[in-house]
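My questions will all concern the structure given below.
The other protein chains are all here in position, but one chain of the complex has been omitted.
Take a look at subunit A:
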Amino acid sequence: MSTRSVIVFLLVVALLAAAPFVVYPVFLMKALLFALFASAFNLLLGYVGLLSFGHAAFFGFAAYVSAHVVKVWEWGPEGGIVAGTAVAAALGLVFGWLAIRRQGIYFAMVTLALAQMVYFVSLQASFTHGEDGIQAVPRRPLFGIVDISDNLSLYFFVAVVAVAGMLLVRRAIHSPFGEVLRAIRENEQRARSLGFRVDRYKLLAFVLSAALAGVAGSTKILVFQLASLSDVEWMMSGEVVLMALIGGMGTVWGPALGAVVIVAMQNYLAQFGAMVTILQGIIFVAVVLLFRRGIVGEALAFWEKRRKAGAADDTASATLPERQGKAAPGE
C-alpha cells in the first residue's frame, strides 16, 4: 500500500512539474488554489458533516490581508501568506465558536450571516479600497531571495503551497483527530457519552478549514496581484460547495478535482458569458439528482463494486478507499 501511494505521489509531482510547459501557468495556479480551497472546505462538510455557507469570508478576507501587508507594509509573499492565514484562522475561531452551537440549516445560516458581515467590512473599510480592491500587488522575491516575478517560477511556489495544504487536509482526515471526527459524524450523542468534548473537535476542524482556505486566498493574490470583492462574496461560498459536491464530498481528492472542473469550465467557456452560470447550474442539479457521490465518489463506488464482484479476495477491508482517487489535483 505504502509503496503504491509513493508511486502515485511521484506521478502527481511529475505531472505537476510538467504541466506549466503545456498549460497556461496562471490557469494552473488558479485551479490548484481552488483545489486547496475546496479541500479545506470539504474537511468540514465531508468529514464533520457541517455545511458552512460562509467560507468565502476566510478565502477572500485572507486575500485582502495578504495583499495589504505585501503592498502597503512591504512584507514578502511568505509574510503575506502567514498573515492572511492567521487572520483567516482567527475569523474561523469566531465563526466556529458561534456557529457550532447550531446544526444543519441554522449552522449554514449563521456562517452565511457572519460572512456577509465580513463582506460588508471588506466593502467599507478603507484598506480594502471598496469596489477597486487592492490592485497591483507586487510579487516580491520569496524569502527576499527567490525571484517569483514570472509566472513559471511563481507556479512552482504555488504548486508546493497548494499540494502541501491538500496533504495536510488528507493527513488531518487520517489522523487520530480525524478518527474522532468520524465518530462524531457517525453518532454525536454517543461520542459525547464516551467523554468527547464534541464542540472542541468541531471547533478545531472549523479553524483548520478556515486557516487552509486562508492559505489559498492569501496565495491567490500573488497570482493575480489583486484582492477583490468577488473572492469574499457569498457567491464564492456557493461555488466552493459546488466544487466539493461535483468532485465528491467525503472523498479526500474529490473536491480538488471538482475545483479543477469548475475553474476549467469558467476558463474555457468564458466566451459564452452567462452560459457558464447556466451550465454550472445544470451540472449542479445533475450531480445532486443523479451522481450524488460526485465524480470521485461515483468512481470509487464503481471500483468497489467491481472489486467485490470480481474476486473473492476479500481480505483487505474498505477502510481507506479514498486512496484510490489520488490522481486528482493535476489535470
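The rule we apply is simple: a contact is a pair of C-beta atoms (placed from the backbone, for glycine too) under 8 Å apart; a residue touches a chain by one contact, two chains touch by 3 or more; residues count from 1.
The rule is short, and it goes like this: contacts and distances are computed from a predicted model.
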item: Candidate names "Putative secreted hydrolase", "Cytochrome c oxidase subunit 1", "Aromatic-ring-hydroxylating dioxygenase subunit beta" or "Lipopolysaccharide export system ATP-binding protein LptB"; UniProt protein name, chain not shown; value: "Lipopolysaccharide export system ATP-binding protein LptB"
item: Candidates A:Q135, A:S175, A:S230 or A:T277 - the one touching the absent chain; value: A:S175
item: Listed residues A:S5, A:Q103 or A:N187, member touching the removed chain; value: A:N187
item: Contact residue for the chain not shown (choose from A:V8, A:V198, A:A264 or A:A301); value: A:V198
item: Those residues of subunit A which, in the complete complex, touch the missing chain; value: 168, 171-172, 174-180, 182-183, 186-187, 189-198, 200-201, 204, 208, 317, 319
